[in-house]
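A single protein chain has been omitted from the complex, and every remaining protein chain is retained in its original position.
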Amino acid sequence: MTTAVNESAPESAPGGAARQAAGLPRLLPALEQDDLRGHLDRYGPPPYRGQPGLLIGDIETSGLTGRGGAAFPVYRKLAIVARARGRKVVVANGAESEPASRKDELLLRVVPNLVLDGLQLAAEAVGATEAHLYLHSAATPEIARALAERSARGLDGLPVTITQAPPRFLAGQESALVNRLAGGPARPAFQPPRVSERGLGGAPTLVQNVETLAHLALIARYGPRWFRAAGTDAEPGSMLATVYRPEAKTQVVEAEIGTPLRTLLSSGAETRAWLVGGYHGTWLPVPQAAGLTLDNDSLAKHGAAVGAGVLVALPSDRCGLTEAARVTGYLAAESAGQCGPCLNGLPRIAAALAELAGPRHRQQVRADVERWAGLVTGRGACHHPDGTVRFVRSALTVFAPEISLHARGQCSATSRRPFLPLPDGIPTSDDDWT
Amino acid sequence: MAQTLRVNPIDCSGHGVCAELLPELVSLDEWGYPIVDPRPVPAALDREARRAVAACPALALKLIRG
Partner (left out) sequence: MSGTTAFWYASRATGIVALLLLTAVLVLGILVNRQGRLPGLPRFAVTSLHRNLSLLAVVFIAVHVVTAVLDTYVRIPLLSGVIPFASGYERLWLGLGAISLDLMIAMIVTSLLRGRLNRIVWRAIHLLAYVSWPVAFAHSIGSSKDLQQGWMLGLAVACAVIVAAAVTWRLAHAARQVPRAARVAAVFAQHTRTVSR
């Protein structure tokens, strides 16, 4: 396939691997909205290989892992789906269900073409016959325009069907996504079989986060060595993180994996604790967290993980227990209510946290929470109870001094303003899941 | 070949028949839902395990290979 070279802008001629700087920025080279012509000027058309399977080796060498939270090696999923016979489906998962995450929304607004390139390249690599884009909204103007322009140019191998996800925390979970695409509610299904083996309509389905696909689109152009030039050996590349700091606007930053957390989260203001990995993530004490880096190797030693890249520095004037109780209430309300342990355990845990966040609590509350936490872990069809328990346990550890204060009817916080973002409204009927 | 018991928590409605028939491997939590031993089923309990799987009114208990 010939690549168009734009003579008037030689510094952004595509195909010149040496010219693409190994450093950052990679995903967000410019924050103005990208139209197709600008995209093609900068990157050239998607470098289709002409045959399924050929891209997978490069992805394996690159070490790309999923950027949707699970960090699963991308080449493995590609290989599983590519190996299968018959109909296959690829889905770009843009349903950024974590309320505190803003990166996918930004990516889709600013570089939709990079994501769509990745979707088509992944579709070719696995031999897919169907392509979908899954979003929390209807097609945004940016996406609609990108798809129309690409279609006019004949850039895409497969037409892309857009499906809207309900505003539920679990809507982006792989099997919930497949259920929604099939027309049902976005509730998780029991696995095995994994969706990469049996997904939409029984066909092997590749589900990848939109940021993952954007990285894939760049690796296809610049190669795995270029990708590995940033990040760490074990976890190469860059990632998008959504960062919350006191007295600062919420930011989406692109950072190399392995960046020290303090580079991203330190500010002039005093902070009470840091939350790494979003609402299924881990609270860490600031002195400990300040010595860690943004990669799973470093974070795992403290029971944390990168997740979908949400990083929060909680201001000192807020009450950590209150924030944790608010989020746990949200997480409990977002249970699909399908599995006995989750349905029974999460709301009880949330009510207990609310009690701990209030003045004085009954003696047995902490023991109750620990018992329920043990009962729900690993006993749901999805990892919602597990993630919630990790968030809760780390909160109870980090905010233990607060618990003692509250037990005496006191609190060291001076502001009641909520800090962690949560959507309004809880699901009340089945319609809220479709 | 070793088999393990698994419960599909979505299908399970907490009848508790499995825990009665196979107390060595299944106990009930405080809400009546089964806590299943994740280790392979010992050969001596193979028949009981099959019986428990067949008896589940919700067809939620399964024996899987490995």
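For this structure, a couple of remarks:
Order of writing sets the labels: A and B. Residues in every chain begin at 1.
Here is the rule we use: a contact is a pair of C-beta atoms (placed from the backbone, for glycine too) under 8 Å apart; a residue touches a chain by one contact, two chains touch by 3 or more.
No experiment lies behind these values; they were computed from the predicted model shown.
From the set A:Thr65, A:Asn344 or A:Ser394, the residue in touch with the chain omitted from the display is A:Asn344, counting the whole complex. Where chain A meets the missing chain, the touching residues are 329, 332-333, 335, 337-338, 343-344, 346-348, 350-352, 354-355, 358-360, 426-430, 432-433.
Although one chain is not shown, part of chain B still touches it, namely residues 11, 13-17, 20-21, 53-55, 57, 59.
The definition used in the following text is that only the chains that are shown with their structure count from here on.
Centre-to-centre separation of chain A and chain B, using mean CA positions: 35 Å.
Here chain B touches chain A in the complex through residues 8-14, 29-33, 35, 64, going by the rule given at the top.
Remark: chain A residues 189-190, 192, 338-342, 344-345, 375, 379-381 touch chain B in the complex.
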